[in-house]
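Removed from the display is one protein chain of the complex; every other protein chain stays in position.
So that you can tell them apart, the chains are marked A and B in the order they are listed, and the count of residues begins at 1 in each.
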Amino acid sequence: MNRLELGVCYYPEQWDRSLWREDAQRMAEMGLDWVRIAEFTWGLIEPERGVFHWDWLDEVIDILGEAGLRVMMSTPTAAPPKWLIDKHPEILPVGPDGRVRGFGSRRHYCFSSDVYLAEACRIATEYARRYGQNPYVHAWQIDNEYNDHDTVLSYSKTARDGFRRWLSDCYGSIEVLNDTWGTVFWGSLYSSFDQIELPNELVASPNPTHALDFARFSSDRVRLFNRAQVNVLRQYSPGRDITHNFMAGSFEFDHHAVAADLDIVGFDSYPLGNLLGSTLSEDEKRRYLRTGAPDYQGFHCDLYRSQGKGRMWVLEQQPGPVDWAEKNPSPVDGMVRLWTWAAYAHGAQAVMFFRWRQARFAQEQYHTALLRSDGSPDQAAVELAQVAAERENLPDAPRERAHVAILLDYESIWAADILPHDDTFPNARIIREWYAGLRTFGVDLDFVGPQDDLNEYILIVIPQSMIVSSELAAKLRGSGAKLLIGARAGSKTPDMHTPLNLAPGELADLTGVTVRRAESLPELAQETVRFQDGATYDFTGWREIIETNETVVASFCSAYRDGSPAIVRSDRAIYLAMIPRGPLLHTILSDALSWANIPVTDCEPDLRITRRGGLGFAFNFGATGLSLPSDGTQGYLVGGSEIPPYGVSIWQDR
Amino acid sequence: MNRLELGVCYYPEQWDRSLWREDAQRMAEMGLDWVRIAEFTWGLIEPERGVFHWDWLDEVIDILGEAGLRVMMSTPTAAPPKWLIDKHPEILPVGPDGRVRGFGSRRHYCFSSDVYLAEACRIATEYARRYGQNPYVHAWQIDNEYNDHDTVLSYSKTARDGFRRWLSDCYGSIEVLNDTWGTVFWGSLYSSFDQIELPNELVASPNPTHALDFARFSSDRVRLFNRAQVNVLRQYSPGRDITHNFMAGSFEFDHHAVAADLDIVGFDSYPLGNLLGSTLSEDEKRRYLRTGAPDYQGFHCDLYRSQGKGRMWVLEQQPGPVDWAEKNPSPVDGMVRLWTWAAYAHGAQAVMFFRWRQARFAQEQYHTALLRSDGSPDQAAVELAQVAAERENLPDAPRERAHVAILLDYESIWAADILPHDDTFPNARIIREWYAGLRTFGVDLDFVGPQDDLNEYILIVIPQSMIVSSELAAKLRGSGAKLLIGARAGSKTPDMHTPLNLAPGELADLTGVTVRRAESLPELAQETVRFQDGATYDFTGWREIIETNETVVASFCSAYRDGSPAIVRSDRAIYLAMIPRGPLLHTILSDALSWANIPVTDCEPDLRITRRGGLGFAFNFGATGLSLPSDGTQGYLVGGSEIPPYGVSIWQDR
Partner (left out) sequence: MNRLELGVCYYPEQWDRSLWREDAQRMAEMGLDWVRIAEFTWGLIEPERGVFHWDWLDEVIDILGEAGLRVMMSTPTAAPPKWLIDKHPEILPVGPDGRVRGFGSRRHYCFSSDVYLAEACRIATEYARRYGQNPYVHAWQIDNEYNDHDTVLSYSKTARDGFRRWLSDCYGSIEVLNDTWGTVFWGSLYSSFDQIELPNELVASPNPTHALDFARFSSDRVRLFNRAQVNVLRQYSPGRDITHNFMAGSFEFDHHAVAADLDIVGFDSYPLGNLLGSTLSEDEKRRYLRTGAPDYQGFHCDLYRSQGKGRMWVLEQQPGPVDWAEKNPSPVDGMVRLWTWAAYAHGAQAVMFFRWRQARFAQEQYHTALLRSDGSPDQAAVELAQVAAERENLPDAPRERAHVAILLDYESIWAADILPHDDTFPNARIIREWYAGLRTFGVDLDFVGPQDDLNEYILIVIPQSMIVSSELAAKLRGSGAKLLIGARAGSKTPDMHTPLNLAPGELADLTGVTVRRAESLPELAQETVRFQDGATYDFTGWREIIETNETVVASFCSAYRDGSPAIVRSDRAIYLAMIPRGPLLHTILSDALSWANIPVTDCEPDLRITRRGGLGFAFNFGATGLSLPSDGTQGYLVGGSEIPPYGVSIWQDR
């Protein structure tokens, strides 16, 4: 089923009962298919332990269902009620500063708490028993944005105890842990798992394997928490799709692992909300202030579509200014439509808007919605109606597997955060810039993780994979794909050790390279990469001194080791001894695509083109009209070959 | 009585007894009328509980009084002694980080502590009994700078318990609190007042009504603390004036409310100390490095004179470099005189210098004084003598009520800090810039609060009043004044809800405006306001999309909603849909003054002119001599029509 479905997040509990029926009617008339409800309702439904007030929610579901809307019910575990916290204060999360974070907002729980896990399953069971077979309830969302507000890594006593058990299960004996962590370093050997503390509030930096294991443990607790609720829902609400709303730009837990337990991978899309805090330049922030970065929607849709094996929904779509970024500008008129079509083009099955009506009280009053708080329609409602009409013109178009994949490994991101070499390593920026660089060539992309099937890709790009296991290396070797490999790849074993053969460790044979030294340069010092044709480009930051017998594509110009290889190409792999950005990255990606025989369309900076099934899509993120490259199209279904500012064109591609 | 009185803050306990008599003699000879003493003497007077050492203080008072000086006695509650803290450690304040702030400096108490309230009244009673009828003691200062060092908001268990009681008194039932706060949002309903915690150390942002109520409660505790001591002093020292020294530029508690219990509203004036940390531009900081901002003295004198119903004193006047700012430059010679006359011109009844002799030990050794620590006179003593001579030439001149008032509402400032929309809202900067903008037109100003009589003003300007109650709106309506209303006004109800009719809520009829959306722009993006005559001005930050049937004076030029109204004028009000600064603000103020028929004198940037009774005053904050605009003056009493750098001219105005 590939028709674009539309939905909205609705909080009937915040509004007078008298509005519910009219709301439902207006939703249906607007063309909405889905309504997500109830994710912060625990305190209302169960005001004291074991006492349930279901009536109002029963009524809401009936009203919505009778209006022809499908309900996505939520488990309410993102906000445990006060009476539960009062009874079990150990549920509260603890920051890296060792201080408890209290009740009074949301997400005030520690993933490591078995008490809370049991309570979460208990309330999920109650919800699932009540609504699991309700004919209007067609899907479930579990909890809300697991890694919002930085609680994935919680430094509670509960977490410490759980971490000890997890380590014991993982290592079996404390001697193995001592060996694996290398506690002989700084003489910090343990004689029992009960001696192990959490890696915060230390005098100096923690043992990196200790820190990485804590990140793994913490991620695993998220997976367990999610899976426990999945199991409840599978039992009491069979046949309904289960999802969770991941956040954009977040890497705190292993999303691949959590996604594996879901039917649909959802995410929350805030293109402007995530702009000013991003790693974009000042110029880009100014340019895309009211549109969002051109690759924001594509990046996250491609990532989560890949994790969802094709089943990906936008569970919250920004409708106008949000209330939580540094500054909160409006999107230009037309952007809500553009974002919605871009999500669809990148594989979304449904796009749901956050939220129906702007709040009149409490925390999110400045977050816009489809309606203003007085019930009048805001701009997003207008654009939603336009999309609802336009979708009727489109045929079925399943998004197909791409020829080019980006390898994204959450553990490698944690590893580089834990052992950055210097003060920081720009994991997120590297991945985002490689994605954007490839997309400006019109190349469609999948994301893959180390656990995924890598066969059938022509080119796999590896922006940052600091940890490469022998299994992953074997998969890459066996895939037959050509590889574009960023610096640091394979530089640590899964135990956070330096490989015996030095970096790139398991990738040595594929690349033909040995890294003899890594260094890093500050922003105030730029160095130069020179290609064989004499072209030169600046870079800064990470740099490697490598040895190779393979083809040296470009070399460094430097006061230090002038002429040492910067880019090396073997039969199977291009290896980069620095982190390219801007024009250097553009050239490297262009060369790699050409080397792998991937066809490209060089797009103007504000234009993005992608394909879904037999359809072509173009999006103009700029203030100037553009002409589409002539494309042998078979006719436009939306827009035309001249694409106005902030416009969308859709055509029959073949 | 309108003769300028002069005084000094004196710490005899820090100096050898042998110096006291000579000090008093020198003070009298210098022309000082008042000496403030004893505000940090608790630990000396009562070295252990119930044991009092009054002798030395008795002697000091006698010496001062016999020299012809009037004594302002202080209650010593700003520094509770160690034995009291040891007995009741719960007195100590707690920071927003949940950590106790210990003994070892000053202000180490929590306003919420009933134990401390009782102890403060006990010691105040002792002081009042001892000196309340002393013939040399003519006035009292309570405590010292209530909101110095950020303890007004203290997050102690005591504060939590008091807050619960305060809420219970305020709301009566927990259901009313739940409704008012909107705790249905994020499902954080309470079933008892005893469940309520303080709004710090949360996972995400607190409920804004929760936070605003905590600000109200905290402010109310300051009021109660002050009033309790006022009551003691009224009982034991009848007929003496009671004051407290407010700080400049601080809004943490409701100064209107505290001022209502005082006879004299005092404040501490540090024009250079408050410069570098202010919101002035780098250029302004450089330009006024050694003079202070030209409107510093006027702003605070006007504000606190208004709160004091005409009775306002400068209780601490900067005499030279202080020791607590980012950097501590000297004022140019002449500035101490200029500041003193400026205070008088803006209504001060007395100016007291901080302090008599520069400290030789402990915390404030680098804070200059009238005398150096070796007893030699420093520059302030020279200038004080000049002022003392000059005042003899002046006739009585009571400061009169102004025609133009600025509305300043402390709750609105807290509200915008709690719900800034984005990362910050520049409350203080807006108020300061509007004040300064009006003053450069030579307009004399009063400040009014929501509780004040608003009649008889011709123009009321409202830079930031996010919360507008129906009572305030009715007062504004009834006042007959014309209104200049800044963005966000009336955008929240007193409960921190969005008005049912959207912003500007209760001001809708006066303005003829409805705010359909608010957004905010980062510094890196400037947008434009265009007037009907084609003049354009840049702005950034807050912007509103409004609908109106009234006259559109200027519109926005923008990629988003180009042409939407920026300035709207109705019969009674001009409403601004953005926050103007610099030339845009100047134009708006000029237009508003002209619309309200307020006569203006366009002053050069470094010149300030004001009037007190029949006297005119001019102050030159610049390094270049200036000619006064010819003014029909009836003769100069100080200076002349040519006003030298850093000079003062005073003339008979009518």
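Quick note on the criterion: contacts are C-beta pairs under 8 Å (C-beta built on N, C-alpha and C of every residue); 3 or more make two chains touch, one makes a residue touch a chain.
Predicted model, so just to flag it, every value in this text is computed and none were measured.
Although one chain is not drawn, the whole complex shows that of B:R26, B:R70 or B:R101 it is B:R101 that touches it.
For the options A:W83, A:F111 or A:W181, the residue in contact with the chain missing from this view is A:W181. Checked against the hidden chain, the listed residues B:N328, B:T528 or B:S590 yield one contact partner: B:N328. Among the residues A:R17, A:K157, A:R401 or A:R517, only A:R517 touches the chain that is left out of the figure. Summarising the interface, chain B meets the missing chain with residues 11, 13-14, 40-44, 47-48, 76, 79, 81-83, 86, 93, 99-108, 148-149, 151, 276, 282, 285-286, 289-290, 320-321, 323, 325-333, 358-366, 368, 372-374, 376, 378, 623.
Although one chain is not displayed, its contacts with chain A can still be listed: residues 97-98, 181-191, 195, 197, 199-210, 419, 421-423, 495-498, 500-502, 516-522, 524-525, 541, 545, 559-561.
One rule holds for everything that comes next: only the chains that are shown with their structure count from here on.
Mean C-alpha position of chain A lies 48 Å from that of chain B.
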